[in-house]
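Not every chain of the complex is shown here; the ones you see sit where they belong.
Which chain is which? They are A and B, in the order written, and residues in each are numbered from 1.
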Amino acid sequence: MIYFQSDYLEGADPSIIECLARTNLEQSVGYGLDEHSKRAKELIKEYLKNRCVDVHLLVGGTETNRIAISSALRPHQGVLAAETGHIAGHETGAIESTGHKVLTLKGDDGKISAEEVRGYVEAHYKNESFEHTVQPKMVYISYPSESGTIYSRKELEDLRRVTNDLGLYLYIDGARLGYALASPLCDISFEDLPELCDMFYIGGTKCGALFGEALVIVNDSLKPDFRYMIKQNGALLAKGRMLGIQFECLFKDGRYFEITKEAVRKALRIRKAFEEKGIRMFGSSMTNQQFAMLSDSQASELRKDFMFEHWGKEDGLNIERFCTSWATTEENLEKLLDAINMLK
Amino acid sequence: MIYFQSDYLEGADPSIIECLARTNLEQSVGYGLDEHSKRAKELIKEYLKNRCVDVHLLVGGTETNRIAISSALRPHQGVLAAETGHIAGHETGAIESTGHKVLTLKGDDGKISAEEVRGYVEAHYKNESFEHTVQPKMVYISYPSESGTIYSRKELEDLRRVTNDLGLYLYIDGARLGYALASPLCDISFEDLPELCDMFYIGGTKCGALFGEALVIVNDSLKPDFRYMIKQNGALLAKGRMLGIQFECLFKDGRYFEITKEAVRKALRIRKAFEEKGIRMFGSSMTNQQFAMLSDSQASELRKDFMFEHWGKEDGLNIERFCTSWATTEENLEKLLDAINMLK
C-alpha cells in the first residue's frame, strides 16, 4: 500500500534527522533561548530580508493559531475566516476555547475577498445594535488555502488595503506556505510576506519537519510579551532547540524552498495525469494537494494499491485528495501515474 | 563549561535518536493513531499491569497539566496545590487561563498532607457563603515534588483516602516520575500508581526523551472525549508517531527505569560530596535534583567551571540546584565532585 493521503506521513527531511543525531549530546539552555533557535530565527529573517520582525518557533498549527489569535484580540473581538478555513472547522473550537468567535465568510475556491471583508465589517458598524454582536478585528486566511488554492498578489494587496482601512489585523496561516511559494501560479516571493500582513507562520510540520511552525510577527503592537503567551498555552518546549535545529536545517541553503518545489512538481504531474484521462479536478489547486473527482469504480480501483483521503461528494462523484511532500519518491509517483493512466 | 543546571540540557537517550532515524521513511497515519503510539501505550499498560487505564501521549508538562485539569473540572471548581507546586507558580497562569483557580496550601518540603487537604475542604463547606468561593475539587501533587522530595506510600494512601472521602480527584504530576521511583526513599512501585490516584503523567522530557509526557487516566469518569480536549488545546501532533517512538524506546526493556536510576545514583554522590564537605543541603531530596546551600564565595568558585541554577536565598546562603540526568557523564560528574571537594 502506498500512501498519498497527507503530507505528514513520514518523519523529516533527512538533514534534520542527521542534525538531531549529531547535536544530541550538546548541552544547551532551555525554552528556546539556545543557539540553534537563535540561528534559525536569524536565517528566517535573512530570507525575509527583514530584521524588524519577531520570530517564534512553535510546535503545531492549531497551537500557533490559538496563541497568535488570542494574543492579538480583546475579549469582544472575533476573527473573520472562510467557512472552509482551518480555524472555522478543524480545530475543535480552539479559537472559541480562548473566548473568541470565528466569524465566517462564504469565500470561493477556499479564498475570501477584500470585498467580502469590507461588506461584513461595514454591515457590522451600520447595525444600530452593533455592540450586541462580536466585533470583527482580524482576518485569517490560509496561504495556500485548505483547498490548495493561492491568493494572487493583487488579492493579497487588496486584503491588506481593506484591513488597514478598517483597522483589522491580517493573519496568514502558512501551514503549507512552502507549497504556495513553489506554485507556478504564485506571483509573490517569500520576502514580500511581511509587507502583506501583520503576522504569518511558516509551516514546518507539513513541509519537511518532524513538527514545528515559525510564527513571524510583523506588526509592532503584536510583539510584546509573546513568550508569556507561549508558556501559558503550554507551548514552550523545554528542549526548545528541537525547533531551532529543524528550522536551521530547513532554511540552510534554502532547503525549505527546494523540497516544497519538488513536491509541487510531483503534484502537478498527478493533476496532469488525471486531466489527460478526462477526470475533472475539484478546485484549481496548483500546489501539493490535488483533488480528483472520481467515480465509485475509479476510486475503488485506485484504492487497491493507494491510500488517499476522501474529501466529500459532488455531482455524484467522490472528491479524493492526493498529497505529495518532500518524501514522495519518484518510484511511488510513477506507480500512481501508471494506475491513473490505466483507469477506465 | 559543564552544565548541571537542569535535566533537559541534552537531546534524548540515544536509542530514541537511533529509532527516529531508522523509521524516518515509514508512512503512518497521523494524530497518534499510528502503530508506534499504539505499541507505546501497550507497553506502558504492561508495565503498569493494568489494562483498564487510558494512556495519551502529549508534548509537554504545562500542556499536560492544563488539558488534564481543565478537562476534569467544571467552571466553578479549583485545584488544590502546594504553594511551591508547578501549576501554582511556574506555568504563567496556564490553569487560570482555562478558567480555574489554583488554591494553594502551605505544604512542607514541597509536599502537602492529607490533613491540610481535609482542613481546607471542610473549612470551605463550613463557611455559610461557600458558594462565594471556588469549590475545591481536585488535589494536585508532584511526585517527586519541585524540591525533589517524594511522598511515602503512607502519605499517598492518606491523600487517596481523604480525596475519596471528600469527592475530590487526585492528580499526580510526574514530570520527573522516573527519578522518584529510583530514589532509595521510594516505597511504592510503578504499578501501584493507578491505585493511588485518578490521573498521573509519566514525564518524558526530563527523563530521557526529546519531549513527551504520557498521561494515564485511571478514573473512568475522566476518560470520555479526551482526544477532543487534546486537539482543542493544540496538542495533537500531526506526526504523533514522534511521541509513540519515544515512549516505545523508553519503555522497551525498562530503559526508563534504568536511566533514571543511574541519574539518581549520580545525584546522590553529589549530595554526599556536599555533605562530607559540611555543606548543608536544602530540603531532603533523594532524587536527581540536589539543592546545596553555598556561601557567595563557594558559589562563585564553582561557577568558574560549572553552570547550576540559583534557586533562592536562605540564612544568608545561596540555594543552588544541581541536576543529573540520563546524559550526565561519569567524567563530568567526577569533575564536579572534585571541585566540591576542593571548596573551602
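Worth pointing out:
What we mean here is this: a contact is a pair of C-beta atoms (placed from the backbone, for glycine too) under 8 Å apart; a residue touches a chain by one contact, two chains touch by 3 or more.
On a predicted model such as this, the values are computed, not experimentally measured, just so you know.
Here 2 copies sit in place, and the number of copies making up the whole complex of this structure is 4.
Here is the rule we use: only the chains that are shown with their structure count from here on.
For chain B in complex with chain A, the touching residues are 2-3, 6, 8-12, 14, 17, 20-21, 23-30, 59-67, 91-94, 97, 205-206, 210-211, 228, 231-239, 242, 327.
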